[in-house]
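Only a single protein chain was left out; the remaining protein chains are all shown in position.
Note that the chains are named A and B in the order they appear, and that numbering of residues resets to 1 at the start of each chain.
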Amino acid sequence: MNAQTKEHIIKAMDKNIRFDGRKNDEFRPITIQYGASSTAEGSTRVQFGDCEVIAGVKLGMGKPFDDRPKEGVLMVNAEMLPLSNPKYEGGQPGNDAIELSRVIDRGVRESHMIDNEKLCIKEGEKVWMVSVDISPINSDGELFDIAAFATVAAIKDAVYPEIVDDKVDYHKKTNTHLPIQRVPVSITIYKFGNNYVVDPSEREIGAADARLTLAFTEEDEIVAMQKGGETPFDINEVDTIIALAKKKSRELRALLK
Amino acid sequence: MTSSLIVEAKQICVPGETIAKGMDFLPAQGTSREGENIISNKLGMVNVNGRLISVIPVSGKYIPKRGDTIIGQVFDVTMSGWRVNINCAYAAMLMLREATNEFVPRNQDLTRIFNFGDLMIAKIENVTSQNLIDLTLKDQGLRKIQGGQTIKVTPSKVPRIIGKKGSMVSMIKKATKARIIVGQNGLVWISAEDPSMELLALNTIKKIEENAHISGLTDKIKEYLEEIVGPINFDENEHENASEEQTGENNEQQ
Partner (left out) sequence: MSSNKKRHSGRSVEETRPISARVGVVKNADGSAEFKIGNTTAIAAVYGPRELFPKFMQDPSKGVLRVNYNMMPFSGDGERVRPGPSRRSKEISQVTKLALLPFLDLTKFPNAVVDIFIELSETDAGSRCAGICAASMALAHAGIEMKDLVGAVSCGHVDGQVMVDLDGEEEHTPNVHVADIPIAMAPRLGKISLMQCDGFVTSEQLKEAIQKVKPAIEKIVEVQKQALKDYFKGELK
């Protein structure tokens, strides 16, 4: 992004105004649709303004890891689909897709959202494997928060398929949801000059200097954190950022059914 | 067989749709004749001009035309000039000699003049048969533009946004005190001191784009603006010069 455009955006943010009418700490309008994919065991289609993603949960049976014979297996994967933005080239996942996947995974895993031991069917032999895939439909601006939100909502939405003759019958769904202990909510605060901004759109995000993603539990405990962007934070600002993120996480949490 | 219009003028038609029957009509842009029928080849609005039936696209990229004034963004810097994105299928080229009259020593770093991401208003000097597009800055009002933001609209809506003799865009400028330049290629540059006014100008232009086919649009847009900024002292017959007519830009405001 060229310097003058960046300056133009930040000057407005200095006045707490953005070019879509939002204040610095406002999300774009959020919609969430559950059951977005009939083939997924749980799924959501989420919009933050023009940014839209689908998150889908698939459950399968498989062998546990050798060092965790009593635990189910969780995997979170985000793809930057070329469908969703002309800047994505497709092919092997790039560093940004990998970072996004791992940051979301960390929030879900470290919060122990799913009681992994309850996913065990037969110790050392058979456990439930939970895969969550995030597919952007229109990638507009920041993805960390929308993807994490869609992921967590899809996991809550998921139900077990039936087991018939020791095999999964994907055509028969039970009414049993996954064993959920905690619901992590992720918020990313972006630094634009001296402003702390939430949910930047595609027009804005090129002007960001740095970002900090934090995942909170219901009890405001932090379970995951990631700093991104080229500009360092001052030691003294981290507290302010965490406080803002905590406040916004409650707003997002209220939208989960 | 008597000729008849199956799809009325100003209605939307889709590819493959029969617009008219009968040999009295002639197929023009966006249409073709099949037997006795005129068929649409594009998604667009039916336009009837005497016997000529054409389809005006309501979406799609800009088709570059010699003489058009456009807004472009630099995406590559070469030894002899810059490659510019102008919202069409091909990149345009601005050669050094078309950018400035000043003497520039060889091997000078060209990013001092235009850097990656810089915006400009330029004119299309030439479009070759191989779709090479040459730009020039050597005309009144052409230059680098700084700050502000650009939005993209469908190129076919540009005349509506500018209005007759620039009347529509002048009204928006008066109401919002924003600087606005409308490129023929569908890129519109907006810049205002007050971000909420810049936002209003942006939303107004989007509204015009979405409702370009409505009649009496100028009055409806005036109403929309006045609801927010109060009464606008606006004379539709205000004089605008030729380059403003192309871009809706008033040079005096710079």
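Here, a contact is a pair of C-beta atoms (placed from the backbone, for glycine too) under 8 Å apart; a residue touches a chain by one contact, two chains touch by 3 or more.
Since the model is a prediction, treat every value here as computed from it, not as a measurement.
When the missing chain is restored to the complex, the residue among A:5, A:43, A:111 or A:186 that touches it is A:43.
From the options A:83, A:98 or A:159, the residue with contact to the chain not on display is A:83. Considering A:34, A:170 or A:233, the position touching the chain not shown turns out to be A:170 (whole complex).
The chain not displayed touches chain B at residues 12, 14-17, 30, 39, 41-44, 57-61, 63, 89-91, 130-131, 207, 210-211, 213-214, 220. Chain A meets the missing chain through residues 36-41, 43, 50, 54, 56-58, 60, 77, 79, 81-86, 90, 131, 133, 135, 137-140, 168, 170, 202.
Throughout what follows, only the chains that are shown with their structure count from here on.
Centre-to-centre separation of chain A and chain B, using mean CA positions: 39 Å.
Chain contact summary for the complex, chain A toward chain B: residues 1-2, 4-5, 7-9, 12, 15, 17-21, 203.
The touching residues of chain B, when paired with chain A in their complex, are 115-119, 146-149, 191, 195-196, 198-199, 202.
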